[in-house]
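Structure provided below as structure tokens; questions to follow.
Heads up, one of the protein chains got dropped from this complex, but the rest are sitting where they should.
The letters A, B and C name the chains in turn, as written, and every chain counts its residues from 1.
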Amino acid sequence: MQIETKTSVDHISDGNGERVTVLRFSGDISSGSHDALLGTYQTVNKSQPVLLDFSKVEYINSSGIALVIQMLMEANKNGQKIAAFGLTPHFQKVFTMVGITKYASLYADEAAAKASV
Amino acid sequence: MQIETKTSVDHISDGNGERVTVLRFSGDISSGSHDALLGTYQTVNKSQPVLLDFSKVEYINSSGIALVIQMLMEANKNGQKIAAFGLTPHFQKVFTMVGITKYASLYADEAAAKASV
Amino acid sequence: MVKLNGKPVELRVPSRMGYEKVAMGTAASVAKLMGFPDERIEDLKTAIAEACINAIEHGNHLNENLCVGVTLSAHDDSLEVKVLDDGAGISKLPPRPDIDRKMHGEEDARGMGMFLIQALVDEAEWVKDSKGHGSYVRLVIRLDKETD
Partner (left out) sequence: MVKLNGKPVELRVPSRMGYEKVAMGTAASVAKLMGFPDERIEDLKTAIAEACINAIEHGNHLNENLCVGVTLSAHDDSLEVKVLDDGAGISKLPPRPDIDRKMHGEEDARGMGMFLIQALVDEAEWVKDSKGHGSYVRLVIRLDKETD
């Protein structure tokens, strides 16, 4: 019944030629997204910054946000930088309400997110 | 309960410097749109072609289509050319299903519609 | 695609013009969950809007104390919709609209709703309650089928 989350993993270079991992999500971010979020996060190189691309996500609920928080917990433990981009203004507000912005910055687009890490 | 139809009347020139009237609709085209469609049509110069701009219309139902047909009847009597543009592919299909395309051509955009009259 | 057989979704809206758009929104959400392509969802929305407008206007005569019911039943490869009113229903299908006759004032400009419903969905059937009050139209739209 829930629409599947798809995650694709991209490797890009930031302005200084440093490698950055981009996790591009599409579909829904909900309770069914455990593997798409945390499973995929397990596979990324922990010594590089990670960008989360939400621009193709249609629906996010609080269970999905909890999975994002768990990902940030892991990254925090690893001392890894995470930034997010592509959230609608509404979900930027929701992420801010729950306090996520204390642990990950939100950017309007990929260029701004890339420049930040 | 029904959302109002708004009509604005524009006067433009076609490629040959001929005057063309453009009726730009927004809101809903439904049974409540009598004045916005037929009332406005009464005020236009009958010796110039008319373009109907549907690009800002959110919703069209069969009662609204009946009003468009009544407008085409009037134009037909006056020997006036009418073309429409800005319909979504779905409503292009619906207008074609009811046969409107026999009396008014549908174009993707204003430039194509203007070139046709 | 996700299988979601089970209890239908049920909606009731007041018999007031404009509320057909609530039925469109509900139906579009169910169809999207089922994995219908966008163009098929547009077909469904227009068909349901026309069915609701008829239920509001001809079935319930715009009496706001009466509701129009909509049930949406998801099957493996199709969505079945019923739009219910408290009226007497129809005895025979109206003639197919004729644009030439309309343009020459020989038939009412209106009278396209039922034709559009039939043209846009895979099955459409108008049913009168056997006890004489209440009628519904039953629509089926299939996942694998495109209109053209």
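We adopt the following convention: contacts are C-beta pairs under 8 Å (C-beta built on N, C-alpha and C of every residue); 3 or more make two chains touch, one makes a residue touch a chain.
The model shown is predicted, which means the values in this text are computed figures rather than measured ones.
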For this session: Give the residue, chosen from A:Gly15, A:Gly79 or A:Gly99, that touches the chain omitted from the document.
Result: A:Gly99
Problem set entry | Omitted-chain contact residue, chosen from C:Asp38, C:Glu64 or C:Glu125 | C:Glu64
For this session: Name every residue on subunit A in touch with the hidden partner chain.
Result: 1-3, 30-32, 59, 61-63, 65-67, 69-70, 72-73, 76, 88-90, 93-94, 97-100, 102-103
For this session: Name every residue on subunit C in touch with the hidden partner chain.
Result: 2, 4, 6-7, 9-14, 16, 18-19, 21-22, 24-26, 28-30, 32-33, 64-65, 67
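Note that in this section only the chains that are shown with their structure count from here on.
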Exercise. Any idea how many Å lie between the Cα centroids of subunit A and subunit B?
Worked result: 46
Problem set entry | Distance from subunit C to subunit B - Cα centre to Cα centre, in angstrom | 26
Exercise. Once you find the CA centre of subunit A and the CA centre of subunit C, what distance in Å lies between them?
Worked result: 41
